[in-house]
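In this view, the complex is presented without one of its protein chains, the others remaining in place.
Showing subunit A:
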C-alpha cells in the first residue's frame, strides 16, 4: 500500500495505482480531467495531457519534486508522494493552455453535434477553457466518413485520443481502422474503404470523448438532454446485455453502455443490443439511470429531485425556511 497526499487530502491506495486513480478514490472536484485515458483500455492515456499534475514530493524515500508536470493517468504513485492539482497555479495554467490547444482545430459545432450535452471536451472547456479564442487561422477540416451501416466518423471533431484504436484492438478485435498521417494532419481512418462492423465495434462510439464517432441510428434524432436514461437489460448471447436506454416517451432513441461519472463504461455491449434492439419490448426496464456528471445530461430525468436538503449545510436556524413538500 502507498499513502499519498493529493491536494492536501491523504489517501491510501495499492502499489502501482496511478495518481489519477488515487484522486478518483477521493472523488469530487479534485479529480484531474482525462480525455484520452480510459480505465478498461490497456495502454490508453498520456496523450491528451489535460490530466497533468505537479508532484512536489516524489516519495518518502526520495523527496525531490519531479521537474516537469506529469500525466497523472499513467504515473504510478509512490509511498509518501505529494501531488498538487487544483491547488497549483502552474497546473491550472498548463491545463488552460492544453484546453486551448484542443480547441483551436475543433469545429465548435456543438449546436449540431450529437455528442453535445455529454461531451467531455465541452465539459472540459466549460471548466478550464477561456471564452475567447486567440486562433485566427483556418481550422483543419476533414470530410465525413461512413464506417459501415452503423458508425459515422466526423474526423474534424476528433482529438486523437486513440481510445477507439485501443477498443478495436482489445474489445472488438480484427481492427481495420487506425491513425494515419502525423502531426495535425493525423487522422483516424481505414486506409482503404473498410467497414467497421465487428460484433463489438459499436463501443468505439461510447469511448469517443467527443462527437467524432457517432451512432448512425441516433444521429440528429434528438438532443441528449431531452432523452430520459433508463437502465435495462436483455438476455444477450454475446454481451452482458446490461445497457442504458435513452428514451423519449416510450420510444427508445438510443442504446449505450452504462457509463460512470467519468464516462467510462461498466461493461462493453454488442452491436445487436446497441443498434438493433430499439423496441421497449426488447428490454426489461430496471429503473431510471442516475447520471452523476457535471454536464447537462444529469438534469431532466425521471429521477425524483431530492428536496429539503440544505445546499449549504449548518446554516443558522434563522435562515431556514419551510420548503413546500413534493
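Following the convention adopted for this analysis, contacts are C-beta pairs under 8 Å (C-beta built on N, C-alpha and C of every residue); 3 or more make two chains touch, one makes a residue touch a chain; residues count from 1.
By our rule, contacts and distances are computed from a predicted model.
Enquirer: Among "Cytochrome c oxidase subunit 1", "NADH-quinone oxidoreductase subunit F", "Carbohydrate ABC transporter permease" or "Chemotaxis protein CheW", find the name that the UniProt record gives to the complex chain excluded from display.
Expert: Per the UniProt record, that chain is "NADH-quinone oxidoreductase subunit F".
Enquirer: Decide which residue listed in A:25, A:47 or A:278 touches the omitted chain of the complex.
Expert: A:47
Enquirer: Which one touches the absent chain: A:89, A:137 or A:235?
Expert: Counting the whole complex, the residue in contact with the absent chain is A:137.
Enquirer: Where the complex has a chain not shown, which of A:55, A:69, A:83 or A:119 is the residue touching it?
Expert: Final answer for the missing-chain contact: A:69.
Enquirer: Give me the subunit A residues in contact with the hidden chain, please.
Expert: Touch with the absent chain occurs at residues 45-50, 52, 68-69, 71, 74, 94, 97-98, 100-102, 104-105, 134-135, 137, 140, 159-160, 162, 178-179, 181-186.
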